[in-house]
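Up next, chain A:
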Amino acid sequence: MNEAFEVPTVVSFAFWVASAITIAAAIMVVTVRDVFKAAVFLAGSFIGVSAIFFLLNAEFVGVVQILVYVGAVSILIAFSVMMISDVSHGSQPSRARYASVTVSALVLAAIAVTVYNTEWTLNSGLTDPDAIAGLSGTFIEDEIASGEGRVRDASGIQASDSQVVQTGVLGDSTGTVGALLVREFVLPFETVGLVIVAALIGGLALMRPREGEPDPRGGG
Partner candidate 1 sequence: MTLENVLLVSGIIFAIGLYGVLSRRSTIALLMSLELLFNAVVIAAVAFSRFTPSAGLADAGAVTANEVRAALTGHVFAVLVISVAAAESALALALIFALYRAKETVEITDVSEMKR
Partner candidate 2 sequence: MQGQGLLKGLGVTMKNFVRPVHTVQYPDRKVGLLGAAKRAGVSPFRFFADNPREGLKALLFIATVPERVQQAPRFRGNEFTWYEDRCTGCASCAKYCPLGIIKIVTHPGGIDVQEGESYAIDVFDIDIGRCMFCGLCVEACPYDALHMGSQFERGNYVRNDLVIDIEQLRSNLKRPSSWFRPQFEERKFDPFKGETVDDHYKAGRHEQPSPDELKERWVDGRK
């Protein structure tokens, strides 16, 4: 075991609290009859998930989770519930309820068996001090621009003027995620941008008033 990757008790406790909240809210989402309430519980579940992200040293993902899911998606869902008066009196579960419970329980069992029976390669099994420093410590990088530079543990070294002591990528992930997005993953990144534009245009095209229909902006 490596001390650098040990999870503090407080964090562990907070993780269990956050997961309990998330799971409880998720169960409410799929069982509660009032769709608006379900949307609110969905937002609660999202917040719990973002707390889990924070505890997993993924601040950026956690904040993006709040920004996108709580700030946009769940609000949009609440908006549509408000607009569509039909759903206000509830959504009954369909007849396939027991079958669905069975299927999802089977999937959960499969996941659990797989998770606990796999021999994972863990960070705590790392022995290279440079690698450990790169992940959760402070390190010095030889050639910052190219990304090919050698990473060295900064604890025993006096950094020169041109070198910067950086926090390990798990300690301060935001900058690294940004660098990854515009370097290695630039193609998926651009594709996601295209997908979003396409979705936007598609949504607008779907909602455009058709010929002969009254303009939803009011008037006649």
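Simple rule for what comes next: a contact is a pair of C-beta atoms (placed from the backbone, for glycine too) under 8 Å apart; a residue touches a chain by one contact, two chains touch by 3 or more; residues count from 1.
How these were chosen: all candidates are chains of the complex that A comes from, given by their letters.
Keep in mind that this is a model prediction, so the values were computed, not measured.
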Among 1 or 2, all from the same complex, single out the one that touches chain A. 1
Chain A residues touching candidate 1 in their complex are 5, 7, 11-12, 15-16, 19, 22-23, 26-27, 29-30, 35, 38-39, 42, 45-46, 49, 52-53, 55-58, 60-61, 64-65, 68-69, 72-73, 76-77, 80-81, 83-84, 86-87, 91-94, 96-97, 99-101, 103-105, 107-108, 111-112, 115-116, 120-123, 125-126, 128, 130-131, 134-135, 139, 141, 144, 147-151, 168-170, 173, 176-177, 179-181, 184-185, 188-189, 192, 195-196, 198-200, 202-204, 206-207
